[in-house]
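Only a single protein chain was left out; the remaining protein chains are all shown in position.
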């Protein structure tokens, strides 16, 4: 194989050519500021509204509940910080899970410094939230529950509907970080009692630097980024028109192809999982096998360390990761793998492969062969491995 | 004239073709996440560093002091909110001007709700900060002075160097919102004692949705957007690689052409000002005539109202604004025009024309002719005008 | 942002001007947006509005609603004119954006003010006509989150 095999779709994806094409006119010709009075600018307001509609449709809601942001991280920060500021009169307690993305976890830590209290509910050995713990954690002062729709490292899908119902019954706001799940799984915000939902375009073949936060009508969330009157006065800053257009185009395509695409990914995923299981000893599949994103595979290979594995895969033309891309530079093992009970040294030897619709069976077979080879080579060097 | 004459460059600008071209590969081919280990992603880390260098050069500083954001508004929010959180131990007082952009003013109001104290220093009738008031406002608890480099409505350039020196002498941090001034005026952050500086790409023929905050080394500013380890752990979120590339390309061009471009704009500006002054009665030039951005013209036409004027200009193919685009939808007259002492009804009849390098003398002459015609027509309808 | 009808009335406003020695004149404003509208009536002995003129310092919608409102009351009796509400004006203009609804209120109020002035001069009263406010801005509320 001479070409690159990209298996890190959970980190980011290529913008589709149709997406870029849709964006292009908004850079150089239709560049007007949507808040302007003249036609060249004001037209872009309409264009943004259309994009909002496309996205609202994908969630079973209406456009006025969609607010564009600069990405999933900003959406998560907004949902948490501005909500607890808005509802501080009601209480100061937040519930989240121990396996959230850092965009939620670090924001919670920031809020703890500001005097808010946070309970981090555990997950079971497959990464599924312990609902009994969640219920037990609820206090009269609880104002927000934030649990991710699906995990970015191990792909585990949470029982969102149940969580939404629990939150709803207790009159507590429910936010979900759906950055990994959006456009991979069907989502209906009303059915699941979701009050706020974060998403990011670059995870679904849209451009980087654009995301949205769904906010149910009636939620008294404050602004997080203060300034001009954009986004119904809730999110200031000149609108990223090309980004918004690109996002909605990506959503349009991703929604239309969801069924077919995820079926294909699922088949590849299962081929990958079963071959690795059969052909490589001392491995562990992390995350729930079936309650899992169709494109996610996460294995721990005992006795070897992740970075070495990744570099050798890269040399074989395979792009993969050990978990979240955003934590590279940190030496700590993944908090997600520790939370599902892996010991340190095994957490260090994990490999995340996330599929996209362009991956082929042939690629998967090549990848499995390479993994076998590399794992064997690295184990030969490992002081922990005695065969 | 059949084509559109764009005279709203302070609201936003078209991305240059070279900028879009530079961005394109990063959407579809070089789309890797810069935090990844594999080459396809890791290379983008280097590419971002290069962009940071280009921008650092333009300010006379080094790349590690440049942090990318989603735009000028986020930069302003970050500079204010995270600084005062970081220095809350030292005091709780902020000084700013009464003519800041809403990105600063509304953030100050937000901070006031959180218990911080803000002094809004007045400006004189030309919009220049009253330095004596600034000095008098300083308290032992003052932790931050934030004054914009040049105003977005009336183009007035502030005595930034003097303000920087005052801040420096008192050991107070100095932030400047340079969204309008950056790449229009030469800026050296050390010479001016600037500790933080905000800029936005779309104001200088770069893409929308990308900006930066310069933070002097040593300033203990916290994160504003919490999450992954990007931007040296200070600004989380997957990097907007195409946006960053487009921004640095735009800066490269804007810096290279600054002298020539602003000289041309200056000549057009003066032609516009002198013709309007001579040919239209009851007008007032808002802002300091000479301490002013080379591309800014702001006139008040007595007895007429801004929106009508703008719509009629639009019908004549001329894109203009009455002030800040971000406040459209609000009925209040501009806080900037009120701050320089204009009465309500005159503040309502103001017109901002902001030039770009592609505007021509012919266009300017056409615009003046149209303004004369329209102003006359609207005055004929005005109950305030008795000729 | 505006309908074609609004743009038409904005570009070619009907009944712009003043009436010398009017039967009634009314001026109202909105302190918030700073806009001002003045309507002049020439009313004949049968209480029919023979002529109407306006002057407006205001936004596009203010001009268009002035124009349309004067069209709607022209040739009507003062009782019929009282029935011309801002809703009727907006409908006749194919609608206005939400932030511009107050501009049509300005037109309704200006008609009332001119009618009131006429009644005062004539020493008559019209049932349902209350003393108009000269500033309508208190009536509005802004959408709040």
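Things to note:
So that you can tell them apart, the chains are marked A, B and C in the order they are listed, and the count of residues begins at 1 in each.
Basically, a contact is a pair of C-beta atoms (placed from the backbone, for glycine too) under 8 Å apart; a residue touches a chain by one contact, two chains touch by 3 or more.
Because the structure is a prediction, the values reported are computed rather than measured.
When you scan A:64, A:169 or A:332 for touch with the missing chain, the hit is A:332. When the missing chain is restored to the complex, the residue among A:201, A:304 or A:340 that touches it is A:304. Of the listed residues A:101, A:348 or A:370, the one in contact with the hidden chain in the full complex is A:348. Touch with the hidden chain on the side of chain A covers residues 303-305, 307-308, 311-312, 315, 329, 331-333, 344-345, 347-348, 380-384.
The rule we apply is simple: only the chains that are shown with their structure count from here on.
When every chain is represented by the mean of its C-alpha atoms, the one lying closest to the mean of all protein C-alpha atoms is B.
Put simply, the C-alpha centre of chain B and that of chain C have 40 angstrom between them.
Centroids of chain A and chain C (each the mean of its C-alpha atoms) stand 55 Å apart.
Centre-to-centre separation of chain A and chain B, using mean CA positions: 33 Å.
For chain C, the set of residues that touch two or more other chains is empty.
Within chain A, the positions touching two or more other chains are listed as 37.
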